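Complex shown without one protein chain; remaining protein chains in place.
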Amino acid sequence: MKIGIVDTTFSRVNMGAMAVDEIRRHASVAVERITVPGVKDLPVACKKMIEERACDIVMALGMPGGVDKDKMCAHEASQGLIKAQLMTNTHIIEVFVHEDEAKNENELAWLAERRTREHAVNAVKLVLYPEALVKEAGTGQRQGFDDAGPARR
Amino acid sequence: MKIGIVDTTFSRVNMGAMAVDEIRRHASVAVERITVPGVKDLPVACKKMIEERACDIVMALGMPGGVDKDKMCAHEASQGLIKAQLMTNTHIIEVFVHEDEAKNENELAWLAERRTREHAVNAVKLVLYPEALVKEAGTGQRQGFDDAGPARR
Amino acid sequence: MKIGIVDTTFSRVNMGAMAVDEIRRHASVAVERITVPGVKDLPVACKKMIEERACDIVMALGMPGGVDKDKMCAHEASQGLIKAQLMTNTHIIEVFVHEDEAKNENELAWLAERRTREHAVNAVKLVLYPEALVKEAGTGQRQGFDDAGPARR
Amino acid sequence: MKIGIVDTTFSRVNMGAMAVDEIRRHASVAVERITVPGVKDLPVACKKMIEERACDIVMALGMPGGVDKDKMCAHEASQGLIKAQLMTNTHIIEVFVHEDEAKNENELAWLAERRTREHAVNAVKLVLYPEALVKEAGTGQRQGFDDAGPARR
Partner (left out) sequence: MKIGIVDTTFSRVNMGAMAVDEIRRHASVAVERITVPGVKDLPVACKKMIEERACDIVMALGMPGGVDKDKMCAHEASQGLIKAQLMTNTHIIEVFVHEDEAKNENELAWLAERRTREHAVNAVKLVLYPEALVKEAGTGQRQGFDDAGPARR
């Protein structure tokens, strides 16, 4: 079992290091890490992690900026990540933190860390404990900010 | 004949359980179910259900949030689901309930259940009784809220 | 020569029946028809008509609703239809009538019928009389409402 | 060497005829021409020109209307044209003239002709004289309206 981690130099938080750390806490698996310039470079990098380095799942970590052009980049990257998954029949967990989701740098760093760590746990569950996710179905899980919880009737 | 069900932990309603229940009422078929974190994880999960678990049709169940970023995620997921279908020549019935379609949590839960159950019937018809759908052609069917009905001349 | 017709139960007009009727008036060809729930189910259904039922051309008939979410569904369906064509090297004539193109139900029914019938003629020309289309090049043809005509200099 | 020309009956100017004429002025190559109903029919038609009629490059000529729905059609067509190129490793020169780029029918006809002819020259250069394009790199070339020219420092 091998988990791939790909992050960016564009991000203002070292999300890759956090992902590696969190995965190590939950599973004894091999971990490979690389870094690319920005989110648009993630899709091919993740696909190469799967096809050239035999990763069983990959985390794609990025921090898109807050202006319209950045939103479009994130959108294009997301489409590419979905395509890469379909071409490889392998999950790639996208962890994007948009700079404008946080009120200040401090919250941004907090949010990036928490979302990265919570998604690292999801990645481990997806490949090692899929039945754990079925138990959480429909419970309004969120990564980063608080969970929404199930809708009360 | 095997029907696959994929839902999410992000959803605030256990749509997967409802889909399994409804399918069981209408057909004696095998049913496989898995759960992924969010709607963007659905495309590859559905494709794997088809290619690795031999499903003849899959239901992709999700509940996108109400803000712009969530709408974009739903759009990307939908594009991926269409692509997955084209790559496999197999139908994937998308059942998305947008959080802002309902006025409150109670209606959200009601809508998610009704849309899921009505689409489960569609899935059964598509693989077992396709001629039943031809009879409903152009009749303004809706899933969840009331049917629009045929346009009167 | 075989022409495939795929329409939806979502549509408020039986566009599939009209397409079959119009094609029969213009050509002695085999016609296959199926119906799916909505426009997002059209791409894979059309691809299956080409690859599993040997259709030489397919008409994809749908009636997207008038709100933003419906526009997005139509957009995703259109992208899928183009992709399906590229994967099969076969034309799929998209005939979409947006509910908000018409002022009332009566005009909607009229528009859906006229656009469907005019595009059925296009489908016949594309596979049987391609030179007829070259003669109409640049003449501002429209399907449904009046033609725009050539730009006068 | 063979150049393919695909235009539409939707266009209000016979762009296909102009492209054929201009190419003949610049190169002794075979030319194939077909016409399809609208811009969304261009991607598969161009791909068939490449794969079934052995064209070395294709010009895709269209005139999208001025309303939002037309803009979306043009966008979908453009995405399809790029995909067709990637699937064939062959250039397809997109020549789209938006109806709302011109103030009146006279200017529309003028613009369509000039843009078509200038892009026909580009198509010839791409397949026969690629080094001529390198000499124009970064010079702010435009097709139709006046060139922007290089940015002065």
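In order of appearance the chains are A, B, C and D, and numbering begins at 1 in each one.
FYI, contacts are C-beta pairs under 8 Å (C-beta built on N, C-alpha and C of every residue); 3 or more make two chains touch, one makes a residue touch a chain.
All values reported here derive from a predicted model rather than from experimental measurement.
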Among D:26, D:69, D:83 or D:114, the residue in touch with the chain that has been omitted: D:83
Those residues of subunit D which, in the complete complex, touch the missing chain: 71, 75, 78-79, 81-83, 85-86, 89-94, 98, 119, 122, 126, 130, 133-134, 136-143, 148-153
Interface residues of subunit A (partner: the chain not displayed): 7-17, 33-37, 40-41, 43-45, 47-48, 51-52, 65, 69, 72-73, 76-77, 79-80, 83-84, 87, 105-106, 108-110, 112
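We adopt the following convention: only the chains that are shown with their structure count from here on.
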Same-site or different-site touching of subunit C by its copy subunit D, using the half cut: different
Cα-centroid distance, subunit A relative to subunit D, in whole angstrom: 40
Subunit C and subunit D: spacing of chain centres that average the CA atoms, whole Å: 25
Multi-partner residues of subunit A (at least 2 other chains): none
Graph class of chain-chain contacts, one of line, ring, star, complete, other: line
